[in-house]
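I have a structure here, written as structure tokens, and I will follow up with some questions on it.
The complex appears here minus one protein chain, its other protein chains still in place.
Chain IDs A and B follow the sequence of writing; residue 1 opens each chain.
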Amino acid sequence: MFNFKGMAAAALAIALMSGSALADEWTKIRVGTEGAYKPFNYIDSDGKLQGFDVEIAQALCDEMKAECTFVAQDWDGIIPALLAKKYDVIIASMSITEERMKQVDFTDKYYNTPARFMAKKGGAITDTSPAGLKGKVLGAQSSTTHSSYLEDNYKDSEIKLYATQDEANADLAAGRVDAVLADSVVTLDWLGSDAGSCCEHIGENYNDEKWFGKGAGMAVRKEDTALKDKLNVALKAILENGKYKEINDKYFPFPVY
Amino acid sequence: MSDTTAGMIAARKPPPQARKRWGAARIAGVGLCAIWVVLGIALVASLFSGYDADVFNRYMPRMIEGLWVTAKLVVLSVSAGAVLALFVALARMSDNWIVSKLAFVYVYAFRGTPLLGQVFLLYYGAGQFVDYLEAAGVWWFFREAYNCVLLTFILNTAAYQAEIFKTSIESIPRGQWEAASSLGLHKAQTFWKIILPQALITALRPLGNEIILMVKSSAVASVVTVFDLMGATKLAFSRTYDFNVYMWAAIIYLMIVETLRRVWAVLERRLTRHLER
Partner (left out) sequence: MEVLSQLAWGANGWADELAAGTWLTVRLALATLPFGLAIGLLVALAKASGERSLEAAANIYTTIFRGLPELLTLFIVYYGGQMALQRLVGLFTDSYVEVNGFVAGMVALGLVFSAYASEVFASAFKGIPAGQGEAAKALGMNRWQAFRLVTLPQLIRLSIGGLSNLWLVLLKETSLVSVIALNDLLRMTNLAQGSTKQPLFFYSVALLIYLVLSLISSRGLGAIEDYVKRGEERRA
């Protein structure tokens, strides 16, 4: 019949584990990522996590001689789940912002790419200032720097927020939103695909530090300074020994650091 | 006869009423009530101590707007759904087997699959066929997430309401049809003037439940960018990580559902008082 033993085990999966033994050494690290942010992190048709973030994380773990396991988590819940100790570090293209620093601590940046608007080809929209987009429908992924930027600055536009970047892209292609603000590199990948052939980047790059922060960092809980330091050391090491460049070149024809 | 009673044992007083003792049930009951009270106090305390005027002023108005969106969604979908449901119910009871089979498949498909999946199918499915929909001149409708959600809700609740109508129409004794026809009323007259009014009264209770279910399931609209009450709440949480916003939403939803339930119970009692014996 059914696997009742497994079910009982699942029921008891509110598992109490002793964290202190691992915490000091950090030989076992659980990495949280999203899995819907191609090419930085995504799940392939084999159900496996792939992408720049994932490979960087793996390189860092190798550097630290730590055993890493990956946990996929929806974006809206990614910080609450870190605080609840579901994993120890978020490596998911998360921008280092003031707002988030209230909740978590960040390592140094591991890449920095600006945000840019996308719209349908054909030049219907050229002015991406708040005045130019007045009355338009704008999209972004929720809980991102992009959504905060839109909400705070584009008060005269209708703003739609999506659980994943994929969904925002799909609605741009369908014409449900007039423009989408997102990371310029992430969208480059999509714009190059069949589905994204409808659309193009418009306007300038956005990198105002108040909203977009200092680039993407790895988020850890405030008390885990030892882990943060270890990650920073390892990051420096892979930047110097060429491992970072190797991964960079695999994904992008230009440096993203 | 007095001598016979004299030989009898005098009637004893009834035993004193057993005093209510503190049995296991009462201890458990008082204990559980105490837990609820403590939880309630903890909730109020957390709402007060965690009160952040900034968060409140910024997001409460949005949540109230969201509440209005939720209310519109529910009222429109339940009423439009009721009209559609009536026809589906009639189709279900039709003598034409093709019509009744089609209606059955419709009802079965919508009741057998999750609402969330239906919303995704219609919303993203429509997004895939923009060109065709534009050619058909209906894209303006499917462009708005709100419309897509509303349409899904109407189709969904119509399937459930059709079953309610069917059951209650069938609960009216067949003799009434025969009586009406012997009085010279034709079928449509019989249905609208005699059967339906009675059926609606039997349908009142399940319809009330359906409205409450719709209030609750309308929360799934938030997954496709509609800022209903749930959507506004999720937005507030995603920016502030202040868990109290979910508590505010919970209190609002509970108040709505409880009020609806009570109002509906009063309404039902008034409308069915002639049936009481």
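Structure notes:
We adopt the following convention: a contact is a pair of C-beta atoms (placed from the backbone, for glycine too) under 8 Å apart; a residue touches a chain by one contact, two chains touch by 3 or more.
Just so it is clear, the model here is predicted, and its values are computed rather than measured.
For the chain left out of this panel, the touching residue among B:Y124, B:W177, B:F191 or B:W264 is B:Y124. Among the residues B:V55, B:V220 or B:L235, only B:V220 touches the chain that is left out of the figure.
Considering A:E151, A:D166 or A:D189, the position touching the chain not shown turns out to be A:D166 (whole complex). Interface residues of chain A with the unshown chain, by the touch rule above, are 2-3, 6-7, 10-11, 13-20, 23, 35-36, 42-47, 72-74, 77, 80-81, 83-86, 163-164, 166-167, 170, 194-195. Annotation for chain B: contacts to the undisplayed chain at residues 23, 25-26, 28-30, 32-33, 35-36, 108-109, 111-118, 120-121, 124-125, 127-129, 215-220, 222-223, 230, 233-234, 237, 243, 246-247, 249-250, 253-254, 257-258.
Keep this in mind: only the chains that are shown with their structure count from here on.
Here the spacing of chain A and chain B, counted between their Cα centres, is 39 Å. The residues of chain B lying in touch with chain A in their complex are 124, 126-128, 130, 139, 143-145, 223, 225, 234-235, 237-239, 241.
Of all residues in chain A, those touching chain B in their complex are 76, 79-80, 99, 103, 139, 142-143, 147-148, 151, 160-163, 167, 170-171, 173-176.
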